[in-house]
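Beneath this line is the structure, given in structure tokens, with notes to follow.
All protein chains but one are shown in place.
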Amino acid sequence: MRMRRIGAAAVLALVFVAACDGLPGKPKESDRPLSPWQVKSFTVLFSGNCAGCHGAGGRFGAAYELANPTFQALVDDAALTGIVSQGMAGTAMPPFAHKYGGFLTDAQIGILVDGMRRRWRVGAAPPNAPPLAGGGGDPARGAQVFARSCAPCHGADGEGSPKAPGSIVDPSYLTLVSDDAIRTLIVAGRTDLGHPDWRGYPPGQPLSAQQVADVVAWMAAKRPRFVPGSYARNP
Amino acid sequence: MSLRQIARDVGAWLDHRLGLSGPIIEAAEHPVPRSSASWWYVFGSAAFAVMVLQFITGLCLATVYAPSADRAWQSLLYLNYDQPLGWFIRAMHGWGSNFMIGLVCIHMAQVFLFGAYKYPRELTWVAGVVLLLATLGMAFTGQVLRFDQDAYWGLGIGAAIAGRTPFIGGRVVKMILGGPIIAGETLSRFFTLHVFVIPGLLIAFVGLHLFLVLRLGINEWPMPGRLVKRDTYLAQYHELVSKDGEPFFPFAAQKDLVFIGLIIAALVVTAAVMGPIGPNGEPDPAIIETVPRPDFFFLWLFSVFALLPPWTETFLMLTGPVAAIGLLFLVPFISGTGEKSYRRRPVSVMILVLSFMTIGILIYLGTYSPWSPHMEAWSSVPTPVDYVSGRTPLELQGAVLIQAKQCRNCHALGGQGGMRGPALDRTATRLTPDQIVRQIVQGGGNMPAYGRNLTPAEVNAIVAFLATMHPAHQPPARLAARPQRPEQTDASP
Partner (left out) sequence: MSEAVKPLQPSEATPEKPVSRRVFLLKLGILLNAIAAALFAVPVIGYLASPMRKFAWMSWISLGPLENFPESQTRLATYRNPYTKPWDGMTANIPCWVRREHGDNFRVFAINCTHLGCPVRWFPESELFMCPCHGGVFYSDGERASGPPPRALYQYSHKVENGQLWIKAGQLPTLGEPLA
């Protein structure tokens, strides 16, 4: 009688010990603490470093829409890696690579770029698309292009209209965006906020590479040397 | 011969030489007041039981843990992932420490409420305060032995407090750290404290505490109106236990036993479900992407350090603990006689309730630390979509800058972000654009001045964005001296 009871207790103890591996408290491999440079998950890296400005899921952020398929189709890996590593001169985009004072390793930046391409690039680059980088525009011609293609929404002088409120030639605004940033916006658009890409000015009349360069030059010509304001330093 | 017979013979042989059965039976059957065999009197023995468990699990951990700065963290991970059942022993030890602190505090509150520290049990209380301090000491040193980033920077906080001592601050820091900086000798020092010094102290003072309880008798249930007087109390107590006493075992011990069983079962279940506590990242100070926080039993102190006015800080950090501990020791000498019942001691009840509420609220505040910048908020918490859509190009740049210039680290939008400064959702209802400019450029009210760090264009963009931050039904703030513009007058009824 007693021996049977002891035997039962021993079996129970063994079962308990064996069951321990299935207990909810047992640490999982995924709970293992990681050093910052060991983080390899795109989701973790993107939501930790990019989502603040570019929005959760790369859309509806204050800064540019990374989930825009047209943008992802037009930009190449090297350019994207360069922007993430070194930041984008003339904009608020900061550098993220260790070498430039950021907190990400080159491998992590590779994971970010790769993840963005894989998620948001749909198909190959459309034919006849103007490049995202370039120059050599003419402000005078740009004024004509603007009057035809942009003024319907942004107003005759760029000061905005009920359709697209707010000035795009505001001295402060122009100081805070670089030519490349303006070009990217004109060429790839922002699908989340309703700005068309180069094919939609108006639909059916796509802008040529030269026309894009001209509009950018026209806006760049309006960028002031100094923004007045005695209360803060100029760059 | 049966097994039982053999056991009885061995016992008799030992007792013939040791002669301990008499005193043990006497102690176990010492009379206690019938009223003391209450469910209120079970916390001390439960704390003792958990302490014994801590000794056992601690011993187990010591067989694997490497008390060396370069290996400690790895050995903790080994315990969690590779050593069979290592995670469970770590969980038992970690949660056991939380249980023990909880039980010690409840026990102490009960003793305080029931006036059990009064004549002649002053020394029992004093030994109890030493035990409380030793328990907290075990908790702190144990947190250091869990040698991760929190442990490393926790040591840094301790050193920074010690470094504030006038004249000898630097030397005190080196004495605590065992050298000029947190390194191998620091861990070895805390290992010595956690494994040898404080456990020895605990055993000695638990012995004294129990000896005094046996010698002086368990406190009777406090009756309102029955006052403690130095010249009559002992006789009264004797009369009480001889007339209306019961042997401790089994009369009172049965409740202790039931409660101890429940507590240990609860501890095992907690450990099995919640798992081991930490460790978090490796204790490499070069990893600065860390947000150090102490375990909850020191979180209230962490909060105090954030909330004290800076000019009182050094003085209070150094004198506060001494004064608080001194007061605890003095409790039985301040009110050593008189009324025992909490029904007739409103001030004591208030002190107790206030202390627990204060510490509870401070711990709650510490869990989300509204005074700290959220270091990752700027890059990880998106601007609410409502604040992005329908904004002008300049306002949108302002929204970008609110993120990129780390404003979100201290200011929330849509309920997310830092809580150091006010949320920005309704800024425009409080400040005119000019006032926003002044606040950004000059700072003030605990905000750094951004005048040197922002260009005029950046300030303009941020102000343009913040000027939109008012609900549709509520107009933005305006300067009272300036007349409203006609369109605004038209809009208002």
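First chain written, first letter: the chains are A and B, and each begins at residue 1.
One rule holds for everything that comes next: a residue touches a chain if its C-beta (ideal position, glycine included) is under 8 Å from a C-beta of that chain, and two chains touch if they have at least 3 such contacts.
Fair warning: this is a prediction, and the values are worked out from it, not measured in the lab.
Chemist: If I consider the whole complex, including the chain that's not displayed, which of B:Glu26, B:Asp284, B:Asp386 or B:Asp434 touches that chain?
Modeler: B:Asp284
Chemist: Taking the entire complex into account, which one of B:Gly178, B:Pro199 or B:Pro384 touches the absent chain?
Modeler: Touches the omitted chain: B:Gly178.
Chemist: Taking the full complex into account, find the residue in B:Gly102, B:Pro120, B:Gly137 or B:Gly163 that is in contact with the omitted chain.
Modeler: Residue touching the chain left out of view: B:Gly163.
Chemist: Pick from B:Asn409, B:Gln439 or B:Asn460: which residue touches the chain that isn't shown?
Modeler: B:Asn409
Chemist: Taking the full complex into account, what residues of subunit A touch the chain not shown?
Modeler: 92, 94, 101
Chemist: Which positions on subunit B touch the chain that was left off?
Modeler: 68-71, 152-153, 156-157, 159-165, 168-175, 177-186, 282-286, 288-292, 302, 305-306, 308, 310, 313-314, 371-373, 375, 378, 404-407, 409-410, 420, 443, 446-450, 452-453
Methods note: only the chains that are shown with their structure count from here on.
Chemist: Could you work out how far the Cα centre of subunit A sits from that of subunit B, in whole Å?
Modeler: Computed from C-alpha means, the inter-chain centre distance equals 42 Å.
Chemist: Would you tell me which residues of subunit B are touching subunit A in their complex?
Modeler: 77, 80-81, 85, 87-88, 91, 148, 271-276, 279-282, 284, 287, 289, 376-383, 385, 387-397, 399-405, 408, 437, 441, 451-452, 454-461, 464
Chemist: Which of the residues in subunit A come into contact with subunit B in the complex?
Modeler: Residues 17, 20, 23-27, 29, 32-36, 47-56, 60-63, 92-94, 103, 160, 165-168, 170-173, 175-177, 193, 226-229, 231-235.
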